[in-house]
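Every protein chain of the complex appears in place save one, which is left out.
Chain nomenclature is as follows: A, B, C, D and E, assigned in order of appearance, with residue numbering initiated at 1 for each chain independently.
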Amino acid sequence: MLEIEGSYYITWCNYFKGPTIGIAWTQDFKTFVQLENAFLPYNRNGVLFPRKINGNYVMLNRPSDNGHTPFGDIYLSQSPDMTFWGKHRLVMKTSHYWWKNVKIGAGPIPIETTEGWLLIYHGVCLTCSGFIYSIGAALLDIDDPAKVIVDCENYLLTPEEPYERTGFVPNVTFPCATLHDADTGRIAIFYGAADTYCALAFAHVDELIDYIKAHPNKPI
Amino acid sequence: MLEIEGSYYITWCNYFKGPTIGIAWTQDFKTFVQLENAFLPYNRNGVLFPRKINGNYVMLNRPSDNGHTPFGDIYLSQSPDMTFWGKHRLVMKTSHYWWKNVKIGAGPIPIETTEGWLLIYHGVCLTCSGFIYSIGAALLDIDDPAKVIVDCENYLLTPEEPYERTGFVPNVTFPCATLHDADTGRIAIFYGAADTYCALAFAHVDELIDYIKAHPNKPI
Amino acid sequence: MLEIEGSYYITWCNYFKGPTIGIAWTQDFKTFVQLENAFLPYNRNGVLFPRKINGNYVMLNRPSDNGHTPFGDIYLSQSPDMTFWGKHRLVMKTSHYWWKNVKIGAGPIPIETTEGWLLIYHGVCLTCSGFIYSIGAALLDIDDPAKVIVDCENYLLTPEEPYERTGFVPNVTFPCATLHDADTGRIAIFYGAADTYCALAFAHVDELIDYIKAHPNKPI
Amino acid sequence: MLEIEGSYYITWCNYFKGPTIGIAWTQDFKTFVQLENAFLPYNRNGVLFPRKINGNYVMLNRPSDNGHTPFGDIYLSQSPDMTFWGKHRLVMKTSHYWWKNVKIGAGPIPIETTEGWLLIYHGVCLTCSGFIYSIGAALLDIDDPAKVIVDCENYLLTPEEPYERTGFVPNVTFPCATLHDADTGRIAIFYGAADTYCALAFAHVDELIDYIKAHPNKPI
Amino acid sequence: MLEIEGSYYITWCNYFKGPTIGIAWTQDFKTFVQLENAFLPYNRNGVLFPRKINGNYVMLNRPSDNGHTPFGDIYLSQSPDMTFWGKHRLVMKTSHYWWKNVKIGAGPIPIETTEGWLLIYHGVCLTCSGFIYSIGAALLDIDDPAKVIVDCENYLLTPEEPYERTGFVPNVTFPCATLHDADTGRIAIFYGAADTYCALAFAHVDELIDYIKAHPNKPI
Partner (left out) sequence: MLEIEGSYYITWCNYFKGPTIGIAWTQDFKTFVQLENAFLPYNRNGVLFPRKINGNYVMLNRPSDNGHTPFGDIYLSQSPDMTFWGKHRLVMKTSHYWWKNVKIGAGPIPIETTEGWLLIYHGVCLTCSGFIYSIGAALLDIDDPAKVIVDCENYLLTPEEPYERTGFVPNVTFPCATLHDADTGRIAIFYGAADTYCALAFAHVDELIDYIKAHPNKPI
């Protein structure tokens, strides 16, 4: 979460005649001050980096449509003041791997590492019974996070457990947030399971980064 | 056209993994300097007001999709520097009148008058043989152009002439630009006809404004 | 038009949370009394026979959807009192002939003849540029108009003239009403052309009936 | 079930070139007499009130389309004789609550109470893995059941058990019939689970009514 | 599997700018020689008969589209040389039975019996939560397998077990291959369950054939 002198910034999918990214800050998690919407509709999956980069706030986001969007790539937008946004860049597109060939979107706030920003994201494919949401990961350049250093060809996790496969929306694992213990490198990944349960998976930063680097996307 | 100390700004529908609004300026109409895209995809019909309002540049635009968008309302976005955009507002929506019940979008740059900004726009309906593009008009508040003073319930012009009804895309009259003679109040409206011809219609500001005010939108 | 002791009944496509058939009567064509809607949504092309048949009012109609319906057959419904409707029957379906293979619907009020009810209707096909509306004809049984005596395989008229091919909705000839001179057998068929013009075609009852009987629908 | 002097009336979704409402009666549940279809296609969820109201039979129903209808509101139609139907009224529409924002439809026959007709119905939403069917309830005016006294904002039951979540059509709870013990006020609600199982839930009329009244629909 | 003098032929869904049927042969299941694609795109479910018939190789197949094909019938094509294919015939179409009313396709290689070719195939229906794949069976003429002797109206197996109902694609039982013990008549049917598990079902040829003949398709 982006924290600036005791103010914590949150983002969410806000309704502005269509979905777009809302922004607010709070100091006590009791009262919140809502800022301008970052973008025009239609947009989802707005995720702020935890600090300014090159003097600007940076937000990952995904241009969308007004429904169960059947497409979607990860973009990045920048702002000097959290009100006006620009310098939009494409970060990552869907690819030929089955688990992320329909749409992808950011989830937890990227984790700063010595190897780059560790981005945990969701990838989506479409079966004849609906979408399947899996969890993937990539490394973005520390100084220019629109640059992908390496994107992992494999998912980290895909719905397999009963609580991931059965529920309000079957077959969904959707990463939402991480807690990172800097001392041990342990990460707790909170993810929604089947749009019904809140599940928790653990990993170590080093392991993840090693795995990502060992299994980069390959051309078709 | 927005002109600042000899620099003329132009906007267009730019391809950025999908349509969005491109911006550039020129001093001699021979060399052009392209700025950042104003928005994320998907957006069309970006139209700059001819001067700053309340210290910001202001651009009308229409969030869209990636194809022959079957919806669309007019929004307004603001920028202190022509690079970062925010303070997005909804200006006008489609309405129950047949000729503008599917989508609407800005066209020529608004004309400043003592009664408000005179906005000439296009309205679209859908028949079983495709879209029909007509020309409409409204007045926006001078100091807060997100506020509509009055929107005319009738179209000013709808495809009726052979060159408007037959061509590459039949049944299109699409207003693109106006020339305004301040002395006489005469306006020349350049509009695309059937996506094939460039046509020209004339009107007087006073007549238009009187007509708009005499025929406001009415509730259903 | 159905006339009962000086009261004239009209039907139209009424909006009842979706299209359905409205009914009203008038004695002077200045004031109208609206009755209950005949049907639930979604329905179009409601056409009353000009007299009771077997003690009931009879109305042709076409179950539809809420948009530019891509299907549609002609049904018939009956009522003892113009308020409650039932005994619904299927009269005619679309067929394999190109000009009526997508939908068909009644238009003018059927004309009573010694050979049966002369039904002039519209047939619709779909090209890659939209629907084409042509005019066809059939004979229905006098005492049981849900029975088709003979349906003509050919259209009587299809868009060929400039005013039928070009306009608000290109390629539409839509029969709406007929005037029948009982003495000479001459019929005037009023039809909409390109949803823009009101056109007029003439025929003789005997000719039409001979033509229909000489060119019946054939199996595929 | 509507019972008149020993004759029991049943309704179902009948195929009449498309779904519509069939009606039949029986005295011994061995032989059945089928009446006219109540409506033209396309209609589903026809439910007769258990007695005449204001001298007419009354049937809830839902205008539909020919497939997995992605819309649907509850209407009411009236008949003096179970053959001719009219005086159609809209009773309830889908609303902004997630569980009933796509379509709604009647299920069990309404239960007459001192507070009005207790209507148990299904509400449907659409996830990216298909529809979810939940069970809701409302009170309708005793003398004019097209008037909704109060509609409960919450579902009574939504798929959560394994047998509701997994099966031929996952995530379906579809109320079909109730048994009402007038002495104790106990209701048995039979509902289809996942289009696979026949499930049974119990409630008390008073509790249900109290709950409905305590949680009315609220504006958005 | 088609075996010719020690060469084993395999077929699969090959990507040729779209799905079509690939063919290859092997002698040791370590090295494979790929032949020409049998067909133009789009095609799936290519299944070779285990021997030549009337001097030609014969392949069942299903013309398809480029996605989750919502239609599909079983065709048969012939070839003198495994390179050029022709004499295409329609074998079986979808029918009015719920479990095979959307598409059907061959699966295991047909088993030669004294009663004809025993064809085990999949049938598909579409619920509002996606497709359901069931397993069916039919007998084809030994000398002219485009002729259906009898097609069973009932499925042999439909998803009911947890491992068939829950998984990557819920509700799928997809027959892929059979082993046939000629001495005892016992058949092992390998089928994919929920696109996740490899499942195994047993039957006896005689039982199957008796069942098929006792339950033929009936007209609607």
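One rule holds in what follows: a contact is a pair of C-beta atoms (placed from the backbone, for glycine too) under 8 Å apart; a residue touches a chain by one contact, two chains touch by 3 or more.
Treat the numbers as computed from the prediction; the structure is a model and nothing was measured.
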Practice item. List the shown chains that the missing chain touches in the full complex. Key: B, C, E
**Study point:** Touch with the omitted chain, as defined above, among E:9, E:39, E:155 or E:174
**Key:** E:39
Revision key, fill the gap. Per the whole complex, from E:45, E:77 or E:158 the residue touching the absent chain is E:77
Check your understanding: In terms of residues, what is the contact footprint of the unshown chain on subunit C?
Key -> 126-130, 132, 159, 162, 165-166, 170-171
Point to revise | Missing-chain contacts mapped onto subunit E | key: 16-18, 20, 36-43, 61, 63, 65-66, 71, 73, 75, 77-81, 83-88, 90, 93
Review point. In terms of residues, what is the contact footprint of the unshown chain on subunit B?
Key: 68, 129-131, 166-171, 195
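Everything below uses one rule, namely that only the chains that are shown with their structure count from here on.
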Exercise for review: From subunit D, count the fewest steps through touching chains until subunit E is reached.
Suggested key: 1
Check your understanding: Which one of the chains is closest to the middle, using the mean of its C-alpha atoms?
Key -> D
Practice item. Please name the chain that ends up farthest from subunit E once chain centres are defined by their CA atoms averaged. Key: B
Check your understanding: Is the contact between copies subunit C and subunit D built from the same residues on both sides or from different ones, judged by whether over half of the numbers are shared?
Key -> same
Practice item. Going through C-D, A-B or B-C one by one, find the pair whose contacts repeat those of D-E for over half of the pairs by residue number. Key: B-C
Revision key, fill the gap. Whole-Å distance, C-alpha centre of subunit B to that of subunit E, is 58
Revision key, fill the gap. Expressed in whole Å, how far the mean CA point of subunit A lies from that of subunit D is 42
Study note, to complete from the structure: Shared-interface residues of subunit A (touching two or more other chains) are 129-130, 166, 170-171
Revision key, fill the gap. Chain-chain contacts, ordered by label, are A-B, A-D, A-E, B-C, C-D, D-E
